[in-house]
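This is the structure I want to talk about, given as structure tokens.
Apart from one protein chain that is not included, each protein chain of the complex appears where it belongs.
Order of writing sets the chain letters: A and B. Residues in each chain are counted from 1.
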Amino acid sequence: MNAIKFLYAAYIVTWLIHVLYIGTIVHRFSRLRREMKEFKRK
Amino acid sequence: MKRAFPILAIVTAVLLAYALYQALVVAPTDAQQGDVYRIIYYHVPSAWTAFLLFFINFIASVRYLADGKPSTRQAAKWIAVAVGVAGAVAAFVIPLPGGIRPSAIATTVLAIPVFYFLLGKYFPGEKLDVLAVTTAEVGVVFCTIVLVTGPIWARPVWGIWWAPGDIRLTSTLVLWLIYVSYLILRRFSDSAQTQKLAAALAVFGALDVPLVYFSIWFFRTQHPQPVIGGGGSMDPKMLDVLMISWTAFLFFAFLVCWSRYRLEILRREVEQAHAMQSLSGADSSVSISSPAVSTRGSQ
Partner (left out) sequence: MNSLWSVTLATLAKDIRLEWRSKDALNSMLFFSLLVVVIFSFSFDPLAEESRRIAGGLIWVAILFAAVVALNQTWARELRNQVLDAYRVSPAPANALFLAKALGNFIFVSVLEALMAPLFIVFYNLRAVGPAWQLIPIALLGTWALVVNGTFFAAMSIRTRSREIMLPLLLFPVSIPAVIGMVAGTTAILTGDDPAHFWIILLLTYDVVFTTACLALFETVLQAE
């Protein structure tokens, strides 16, 4: 059953990459929204 | 429009869960490979999604370049139609190397004018470029997954991580390299025309891919190599699960692209606000509501 480890690894890595990427989008979004709010205040 | 996103997200989550269930439980076990083969239900849909995204990027890049000048704008539309028709005919007339079906080529080539007109209609002007950067980035993410899951699949089944002569994996690697260089160019370029340069690079990349495919294909006919992923037909039950999985990932890719698209629009608005602030002085009120993305008129 050693081969099953590879199956789980593949599925986990896939979602890891997706989550990381979505995380960067969320992070950039929040940073830009903050900048926008500062502009509107000025 | 804004409410559609959470609804779509829930639908997508359900689809992905359903696809996972299908892939791990419902799909039959492969006679030769055992259960490891189920990687295919993530590997192949990711590849098809990446190719679709890069295809959209290519069409958007060409349209963006062509729409820049009135002279090329009209000509490009005719060329797009001509390419579609000629290519579809050629696919059935010209003998193709083994493993490639004429109908697949014809569909791809006919998609060129279809997408050309659709993208031009729904993403006018600068929005084409926003679409280009979105599909390039998300495409690279999906392509990375293909290149990571491929070797993870190959190792237990064929005993090797990588086969340099494997035509699909190697072509995918080159595609990944081209689009990573595309993203780096966009990030490092300080020119006012970065977008056009990036579009030109996308065109070069698209021209390159068939050449890569043929060069590796011929290399393999001279030096037989192990074929990862096998060829040939698939158990129809497995094909069904593959399609379910692809549908789920398409929904997911759409959501990610939509988010990235909105992010890029916001980023350009902030950039525009910065620019207007430095132009008009730091203490004057700046109108943020001016559109950062406007349809490009004749220049």
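Methods note: a contact is a pair of C-beta atoms (placed from the backbone, for glycine too) under 8 Å apart; a residue touches a chain by one contact, two chains touch by 3 or more.
Just so it is clear, the model here is predicted, and its values are computed rather than measured.
Peer 1: For the chain that's been dropped from view, list the shown partners it touches.
Peer 2: B
Peer 1: Specify the residue from the set B:Ala9, B:Leu24, B:Leu197 or B:Leu255 that touches the hidden chain.
Peer 2: In the complete complex, the chain left out is touched by residue B:Leu197.
Peer 1: Based on the whole complex, identify which of B:Ala60, B:Ile178 or B:Val270 touches the chain you can't see.
Peer 2: Of the listed residues, the one touching the omitted chain is B:Ile178.
Peer 1: Kindly state which of the options B:Asp35, B:Asp67 or B:Asp208 is in contact with the chain not pictured.
Peer 2: Result: among the candidates, B:Asp208 touches the missing chain.
Peer 1: Counting contacts across the full complex, list the positions on subunit B that touch the omitted chain.
Peer 2: 65, 68, 174, 177-178, 181, 184-185, 188-194, 196-197, 200-201, 203-205, 207-208, 211-212, 214-216, 218-219, 222
The criterion applied here is as follows: only the chains that are shown with their structure count from here on.
Peer 1: Measure off the straight-line distance from the CA centroid of subunit A to the CA centroid of subunit B, and report it in whole Å.
Peer 2: Distance between chain centres, rounded to whole Å: 19 Å.
Peer 1: Considering the complex alone, what residue numbers of subunit A touch subunit B?
Peer 2: Contact set of subunit A toward subunit B: 2-4, 6-7, 9-11, 13-14, 17-18, 21-22, 25, 28-29, 32-33, 35-36, 39-40, 42.
Peer 1: If you look only at subunit B, which of its residues touch subunit A in the complex?
Peer 2: Residue positions touching the partner: 20, 34-36, 38-39, 42-43, 46, 138, 141, 144-145, 148-149, 152-153, 155-157, 252, 256, 259-260, 262-263, 266-267, 269-270, 273, 277, 282, 285-286, 288.
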